[in-house]
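With one protein chain withheld, the remaining protein chains of the complex are depicted in position.
After this line comes chain A, so read on.
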Amino acid sequence: MWSRRQGRLRPTVCGVEELRRRRREREAALRKARREQQLVSKRLLRDDAPEEAGEGCVAAILGETEVQQFLRQAQRGTEEKEREGALVSLRRGLQHPETQQTFIRLEGSMRTLVGLLTSNQALLQLEAARCLHELSHSEQSTVAEACLPATSYLLTYLSGHSSDFIELCLYTLGNLIVESEAVRRQLLPQGIVPALAACIQSPHVAVLEALGYALSQLLQAEEAPEKIIPSILASTLPQHMLQMLQPGPKLNPGVAVEFAWCLHYIICSQVSNPLLIGHGALSTLGLLLLDLAGAVQKTEDAGLELLACPVLRCLSNLLTEAAVETVGGQMQLRDERVVAALFILLQFFFQKQPSLLPEGLWLLNNLTANSPSFCTSLLSLDLIEPLLQLLPVSNVVSVMVLTVLCNVAEKGPAYCQRLWPGPLLPALLHTLAFSDTEVVGQSLELLHLLFLYQPEAVQVFLQQSGLQALERHQEEAQLQDRVYALQQTALQG
């Protein structure tokens, strides 16, 4: 996936600093958009990269006459090369929003373009599709909606055989889907779900990646849980998606990333997760997690977190389903290698992408909450100390680490005996010095469990100035009661 993309990279004259600055800007824009729940908006999907140097890369804005001229030439020209050239010029012009507006306002322009798209002149067809693709990138929903007459043909071509063409159609569809609900309202009755279900059987990796993209856009739609996900779950798409996620020689990272995100959007919408569990989602994703941990050890590839993130999310959310408890044997996740794999990934995140630590710890919480077996694994695999090493990362991470430790401690004396003596108590004394109320609150909960099941710890706590650490929070409203209770326990013990 990555090597193919690099082969198509535009040469750039920007320096590394400039790239970093732009990336920071893009990231800030995305963050803002997400908070406004606008993350699927098209304007953020295509970075409006300023014209970069290179002959012929800078295209001029086309006026109405020029657009008309190119269309006429493409439609009625005598020489094939001339017709193709006209479309190429049109496509370049369509990179500009102004040209796009001019185009859609011109009467009959889309009709002509669709005519060229459906012609049997293969190269004209391809260039027409590229023009359509340019239009699909527009930030304006009027432009996307102007492409509506073409959608039935784009869907028809998905069952064709030319893989490059199908790939282009899929990316175009994906872009149009994101832009407007009007487009989605048309695509669903036009049969986009069966068309995708047929297309997903293609052997071409590029087609599959494009399909995953288009599907992920469809699944992110606001109306997806009610209007889209049920028909997707009723199709053969889920089984095929899971197949693409099975580890092995056929696993393609680029394809897997797209379908993992698709699965995440389906699962977190909570439409019918038991169905997915029935298809073996838990065991497939669990095996994929093991595979990822193995890959992380072998390579410095920085792209693996793109796949790890959705896999963690899917597993974590699936584990909350009641079906996991009731369905026996194979369906459940019991293999302790999952815990080992997760810690290897946590270490990878710690080094490369600390913002994903909370997501990894979320899975750890869901694995350990109701599972004595996984809690025992944490102890027997010596993972308590590595876990404690994550405490300084951030308040969010601290709370989650402490929560996981509480999951272990609340299972009783047999578990607490393995938690103390050891690094836990000093770590708790340290977190009690934090100012964040949630961190301190969780520390108090853990202390309470430790004192209850391992009373010998109280003495050591007192010797290490535990009471003073508690006193600091006596006045805090959310902590007072618990601080007081612990003080009493300590003084009586």
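Throughout what follows, a contact is a pair of C-beta atoms (placed from the backbone, for glycine too) under 8 Å apart; a residue touches a chain by one contact, two chains touch by 3 or more; residues count from 1.
In this text, contacts and distances are computed from a predicted model.
Asker: Which name from "Pyridoxal kinase", "Zinc finger protein 511", "Protein O-mannosyl-transferase 1" or "T-complex protein 1 subunit beta" does UniProt give the chain that's left off?
Answerer: "Zinc finger protein 511"
Asker: With respect to the chain omitted from the figure, which of A:Thr142, A:Gln239, A:Ser355 or A:Ser465 is a touching residue?
Answerer: A:Ser355
Asker: Which listed residue, A:Gln186, A:Asn252, A:Ser272 or A:Gln487, touches the chain dropped from view?
Answerer: Answering carefully, the residue with contact to the hidden chain is A:Gln186.
Asker: Of A:Ser141, A:Gln389 or A:Gln464, which residue touches the hidden chain?
Answerer: Counting the whole complex, the residue in contact with the absent chain is A:Gln389.
Asker: Please identify which residue in A:Tyr171, A:Trp420 or A:Phe434 touches the non-displayed chain.
Answerer: A:Tyr171
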